[in-house]
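A protein chain is absent from this complex, but the other protein chains hold their places.
And then chain A:
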Amino acid sequence: MMAEWIDRILYPHPDVDQVYADRPLVPNKVCPQCASTEVARYQIANHLGPRITLTCQECLHVIAVERPSTADSWPPFRAVAYDWPASPAERASRTQLDSGDTPAG
């Protein structure tokens, strides 16, 4: 039942005085708006929460916004049981709804 242990619940204290965001450039990616090759993929928060953006560093054109994958480690914290199936107790009301036992809504 338990998948691989991805430790995003405890970290050491950072060993730098100031912290800067990583903005790795995406190889061979060209900005459709200004044709720059300075297109970076990095961690952001947009209005919906944690996301990964593909943004041109030259003209700030946002090429794509996607949900972070596990490998993106974003946001920094993630629950250990994030991907575990919900227990019957946690979805009792939903189970009732799905079986038509309760008047809808």
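By our rule, contacts are C-beta pairs under 8 Å (C-beta built on N, C-alpha and C of every residue); 3 or more make two chains touch, one makes a residue touch a chain; residues count from 1.
The rule is simple: contacts and distances are computed from a predicted model.
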Name under which UniProt lists the unshown chain, selected from "Aspartate carbamoyltransferase regulatory chain", "ABC transporter permease subunit", "ATP-binding cassette domain-containing protein" or "Methylhydantoinase": "Methylhydantoinase"
Residues of chain A in contact with the chain not shown: 9-11, 13-14, 16-22, 42-50, 53, 55, 59-62, 75-77, 79, 82, 86, 89-97, 102, 104-105
